[in-house]
Structures are given as structure tokens and as C-alpha cells.
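Every protein chain but one is kept in place in this view of the complex.
Chain IDs A, B and C follow the sequence of writing; residue 1 opens each chain.
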């Protein structure tokens, strides 16, 4: 089979760079174009030095894009939708890594993104790029809107119990610890190393935008509340979700629910070990991988369940599930290009 | 005034070492004895190298303790109570940094510490060492049982609204991010640097022992649930507490509640800034200090309040509020020896 | 081709675990046995949680080892040599990751390892496992003694100029920054997270054992001096080597020397970029990979050259060049199983 030609728009950021890293290792993909207005003319290894020896490509300008088989948009929020006409004709398959086409409800979009959707007529063409929830729709999909990173960690933690209608109708609290790479490659006061190192900052105590994705994707209309904390690490999100099970619903039942819903998922690992230091999910252990590790603990006295999930925000949270979604869309083996096992220690 | 002579039992650990650091800088205290069975005969700077040039004291054995004015017990859990007869006659004032004498309800103690209390007849002699809640009782106190570190961060975050009876009777979720120094100075698999660096591990999803302190200290019998996460930092706890306010209770009212209860507290700072990167409490900024920084954010739509608190677990969480409690007990200026402002960056 | 069966002795440490990670991803290798006396009976993922979903193997005792094609010894120093009789018959090919069989000169061994060599009659059977210097000898090799991690970073930095006889006969200073994983998986005071985090400790100002390897491997009898510093990171070594070139020898000549010696090496990248923040080697960028990145800068005024090299101590410094050496020994493609490109950021 000849490889699909891939172009990346906005390839100097972390999301684009991560797609590039994964695609260079994918047997069915060939990266042929990567754009960066700021770095046009430079080798892409100037910005992504981990790829030295792996590619000789140089950044080009967006204006110099030529048709490809797959176009990946890795642009700041709003750009993909506002400028979609210049991308639409360039490729049969388009993957957007931004939030632009994730939300189907235009009012919900407006509430969380503070503006009318720039291209409302296009929204319905896009499949929400979460393979665990939308595998069937992804088959053959030509427009894939990749899920948000914090949203993914929260949705995957909550989905099984909510889908099965298990929780009591009480408030569900979701807290996420998010690494600095999630804020992107542009230097800023918040990500200045002397300030960020060793620091924990609640950056969205309430009102995190990714709530819109949870609202859309999770069944059951449970009251869900998000709090997001910026931690002193680079990659990874650890999410804890607190919810309540009915009397008589045991830890074994919780286990069964996760097994029922995720039993054959290639990238979800149920982590619950009785001893040692690795008893629960830890974002360190999935760094660089497409895994979402999920664990849980039940407080029988109060009926509280704490579900924990860990992902790499740039892989399972962005570029990895983009690749996974593309594999599904193309009818390929779902794990192609996503084989990296992660490091320890 | 002549200085009070102070002895520290178990001075090679982090809690004892921190008391030592603060006491060496206290105008009314003079450290005369520090014990460590393992390091007896070594200079204390061998274990606490930050104190080089500040003291020539050497560790001695517990058996060699002589009477002092103030005895500080910094022993592993259970030791202070089980061996109290050997300490009781040595000093007029005794401060225990362990959990042994914090809990007044013996059943509660048993539930969370998995054994009958070793010295139930002594429990009532001790004042719970939280200056903000027990200032009056601390005046003249001779037995001070210092509050736990995670408990302190949670209690100080929740106390004002609970004392004023504000929250709705819904579940309150408290999540703490705890640094590695809280697990003590003994090397262990969980604190092995290659494992702990860059890692987030939920170590008490449910059932954290410090719940016993919250149950005892917080008014109103609200259902409170704790989750504790070990983070990749050394010092500090960031705690978020999620609770619900009634309709009509505004962010301004929350502010008023905190001001009313903590308005004149020397070590509590209400942190709520509208712009910039330091909008809320951050444990990095209180490292080495006795401050508890507290902030909050209200989601008007759901009535949810997120209260955040940040402390240094070894200072405001242990040795610092021990000194603060002692200052109160002795009738001294409450801030003596606790003047360090913290570093930035 | 059927896969070679591989056994790992001492598989609960970091070196053994890293070999396991790489071998599980190697098309020609099949791990069939992994020993750990302490964890016998436990799944290997209990110790190496990154491999969850990749293997169901359990640790067994060394006494239960059965014959394999390739046996990898990942034991503490001294054990491979002292107990070699129990391993010799188990496999046609044996790879030792310890220092036991690296040094051919028994006096040199004694000087740096403080004892007579436990098995002097075996030393000559072993090839020093550094592919860049010993590729020809490695072809068909049955006994491979993998090079030390700091030694590898220093040897690869110095080899080209020394081989070509370039430097002046002045003292060469080599300084290495070494991550905490190099000290192994056993918890210790030196690697206790509260102590190691944010800390820099010179642990071998003079007299580092790996000098023996430099002495043996580097041509020209130059006076070389090592200093090793423990840094607050987990993986990776950054080495700087300071040496002097003759008058008239330019930076272009240095470049030419490295190209001449390493021009076709699959795992050495010459890194020297004129602008940006990634101008020189950085261990962060080779983490998890088998690359050794090498750069240099010349001070024309003094004739000083600073050569920098960066490796992952567990990959190019241990398990990776073990795999690379094995690939060469078996006549396979040299890069098999070592394709991971590294992460950014």
C-alpha cells in the first residue's frame, strides 16, 4: 500500500509537533508538508529537536500548502473555523486538533467560547474524535474534531458508570492536574520556569471550557463540576472524579462496569493493584504513550467512588487519539504508530 | 528575660529539624538537647546541613535527656503516647508533633489509627494545637498536640463558612496535593527519587486518617470527604475544598465570611487577585513560612464555592504552628521566630 | 525467523527493566524468563508498571532459570563474575550489564573496584559492549560486557579527537551530570526525594570508577580527569569534556574529525545549531532513546574545545547499547528495537 500523504498546519506548536513525531513512526503515513509562519524555511528539527535524524523537512508557509491526503490543523483556537475555506479543498480527510468543531450545540459553544461560532454550517460534518465513545462514527470519517485533553481524561473516567446509569443524582466533582505543555509552546508569564517550577496554581477553579465537551458527551445529565490545577510537570493529566453509587453497589460492581464498557479497548488499562507504590494511575507512566490508565476506590461507608485517570495530554489528549481516530477512519489496525510503551522510571 | 531551654526528642526527622530551625531563630528559646538514637554523637548539622554555622549541638540518646523548660516530641506515631511516662517529668511544657493526643474521641481514634489509644487517661490534658481555632485554650497550655498538616490545610479552608453555617447540607469534597517531605526522612520505595519525581499518586483516595481531626474540629456535621495525592514537590500542600452555598449568597458574602473569621489572624492571608499569575494560593509561595494562604472562587450558576488553601506542611502544618502555639501559651508575641516571608521565585 | 528466547537475571532493577522494555518491542526477541528473588511470583508489571498490557510474565527465582538463547545479567556489581558458573551453561549468548567483565587489565580492575577480579580467567572472553568502538569484534560475539553509562558518554565525546591524535598533551577535564536512575532502584538516603529534588551533589569529585574504562578504551594516553555530579533529574547524563587543540586547528576541523569518525553511526547525532534554544546536546531530548548527541564549541583564543555529549544512562548507557550490540552480534539491522525518537517537550 502506498502511504497517505500528510500535511500539518501549525506544526511548530506542541500538538503539531507531537502529531509529527507519531506520524513519522506510522507505517501508513508520510509527512510531506509542515507549516509555520514564524519558522518558515527552518528545518522542523530546529523547533522539534527530538526528530533530528528522522526527517529533513523544512517548515513552509501556509500559503504554500499543496494538496495532501490528510490535513492536520494544529492552530490556535478559532483559526480552523474562521479560515476553513482555505483548507477544505486541500485534502479528503481533515483532522482538527483545536476546539473549533467539537461542540455541536451552538449555544453551548457560545457560552464557553464567548463568541458566536464562526462557521456554524460546518459543525455537523465533524465527528468528535474520541475513539472509545465514537468508534462507529469514526469509521470512514473525513472530518475529525479531536477531543480536548482535560475533557478526554474526565470523560473516560466518568463514561462507564454514567453510561450504565449507576451514580446517584448528586454533584460530581472532577479535579484535574495539568502539565505545562497543555498551555502551548509560546512563552508566557504563567509558564516562565522560575514561576512554574515547584508551583501549583488553580487556573480554572470553576468554569473550565472543556465542561462543554463533558456536557455533550456524557449520558445522564448528571451535575458535573470541574476544577483545573496547573502542576509543575510538563506532560500529563491526573484526573480524579468523585461520584456516589447506590447502596449495595460494590467495588466489584464498579470493576465490572469498567470491564463491561472498556473490556476490549486497546488503549485503556484498568489499574488497581493491592500493594506497592503503583497502585493507581500515574501520568508519569503514560508519558509519550496513547494509554489512558483508569483506577478507582470505593468508600463503602459513604458510597463515594473516586475514579482516577491518567493520560499524556499531548498523546491520548491530542495527537495520539488523532492518530487512533485516523486509524479507525481508514480501517487500519487501531494501534498503528502508537506502540510506545512508556518509560519507567 | 532568660530564654526557655528546649529539648527535641526525635530531632533527626523533618518535623524535629524544622522545629530546630525555627527555634534557633527564636529570641526566647534556646535549644539545649536534641535526641536521635541513630545519629547520637553526630553534630546535628550532619543531618540538617542548613544549620551549619548556626549550632554546634550534637545528637544525644533519649536515655540521656535532662530536664528542660519545653520538650518537643517529634516521634513516629504511637511513640509519644506509649512512652509518655518517661517524658512527663522532664518538662513543664510538652509539645507533641505526632497524632497521638489530637483526637479526644477514643472511638474515633481507634477507627482511624486501628488500635485502642495507648494512654486514654492523658488525652484530655492536651490542647489541639491549631491557634486559629483554639487560641483561648492555648493561653497557658502545658500540653499541646499539634494539628496534622493536611488536616490544618483543610480545616483552615473550611472553618469560616462552616462556623457561620453557610453551606448547604451537601457533600463537601476536599482534595489535597501533598509534598514528599510529609512522608518523613526515612528512605522508602514511595519516596525514591526516580519514582517520585514527575509523578502524581493518589495515596489516600478515601479514608485519610486526618479526617478524624476534621470531624472533631469542624462545626456543623457536614459530610466531608478527603482525597490525598502525593505530588512531585518537597514542601507544601495545596488543598481545594468544594462546597455549596445557598441561593443569594454571593462571592462578596464569602469574602465577608473569611474576613469576619480570620480578619486579624497574623498568619492567614486571603489571596484573591483579579489579574496576573498569582491570583490564588500557591504552596510554593509559602514555603518555609508559617502562612496559610486562602482563596476562593464562586460558580454562581451552581452555587459551588471552591476554597483553596496553601501551607508549608513542615511549618504551618507542623513546627511553625507548634511555635505559634507555644508563643500563645507563653503569652509572647504570636509571630516571634516566624518572621520569614518566603521566596519568590 | 523464529525469535530468540531471552532471559533476564535481576529484572526488577532499572537496567533489567529497561532491557525488558526494549526487548518487548524487538521483532527478533522474545522474553521468556525474568528473575527477581524479592519479587518472585509477582507480575513483572508490579515493578515495571509501564509494561502493563504488554506482558503477562511473572518474576521467577534465579534457581528456576531454564536455558534460553540469550541471557542478560542485570545484577549488582560483582555478582555476574562470582556466580558465572551457574549462568555459563544456560545460554549461547550472554550479555552482562554490570562492570564485571569490562576491564581487561586486572590491576586496573583491582585499583578501581578494590578487590582481585573474581574470575580473571574469563575476562578475555568478553567484548566491551561499545558498538562505535568495537563493531567488528561484536560481530558474532557470544559474551558482551556492556559499557558503563558515564564512561560511554565520556568515551563517545572524546574518542574522535583522541583517535585522530588531535589534542595537545594537556589535562583533559570531564564533568558529568548524572540522573538519579543511575544509582538504581533501591531506596537510599541519597536518592530520597526530599533530599534529591532540586539538589546538586558532587559524588565523585575525583576517582570515579568509570575512569578505568576510559583508560582502557581511549587512545593516546592523554591525562584525563573525571568529576561526577548527581543532578535532580531521573534519566540522562550531560557530559562536558575540556581539551586543547593545536594552533591552526579550527572549529571546522573539529567538525570534520567528528564527521570522519562518526559519519555513518546510526545513533550518534552531531548537534551544533547556530540559533534557538536547542543549540547543543541536552539529555532531556534523548530520554528513552538510544541516541548519543554530541556537540562542541571552540575558544579560538585559548585553543580550548568543549565537547558536550548527552545520553540516556539507561538506554545508550545500558540496555540500549546492549540491544545494539546484540543486533550487531546476530548480524541484524543495528537499529532493531531502538526506533523510539524521543519526546519534545
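Brief remarks follow.
The rule we apply is simple: a residue touches a chain if its C-beta (ideal position, glycine included) is under 8 Å from a C-beta of that chain, and two chains touch if they have at least 3 such contacts.
Computed from a prediction, not measured in an experiment: that's the story for all the values here.
Only one residue from B:89, B:165, B:248 or B:276 touches the chain missing from this view: B:276.
Note on the undisplayed chain: of the listed residues C:238, C:292 or C:319, the one touching it is C:238. Across the entire complex, the residue among C:65, C:108, C:164 or C:229 in touch with the chain not shown is C:229. Screening C:100, C:195, C:213 or C:334 for touch with the missing chain picks out C:195.
Residue positions on chain A in contact with the hidden chain: 14, 179-181, 185-189, 191-194, 196-198, 232-234, in rising order. Residue-level contact of chain B with the missing chain is found at 14, 17, 21, 24-25, 46-54, 181, 185, 198, 234-235, 269, 271, 273, 275-276, 278, 282, 285, 287-288, 291, 293, 339-345.
Touching residues on chain C toward the chain that is not drawn are 170-171, 173, 175, 177, 189-190, 194-195, 197-202, 205-207, 223, 225, 227, 229, 231-233, 236, 238, 240, 242, 244, 276-280, 282-284, 287, 295-299, 302, 304, 306, 308, 310, 345.
The rule is short, and it goes like this: only the chains that are shown with their structure count from here on.
Note: Cα superposition of chain A onto chain C, rotation of 180 degrees, nearest 5. In this assembly, the C-alpha centroid of chain B lies 45 Å from the C-alpha centroid of chain C. Taking each chain's centre as the average of its CA atoms, chain A and chain C sit 35 Å apart.
Centre-to-centre, using mean CA coordinates, chain A is 38 Å away from chain B. Under the contact definition stated at the top, the residues of chain C that touch 2 or more other chains are 14, 181, 185, 198, 234.
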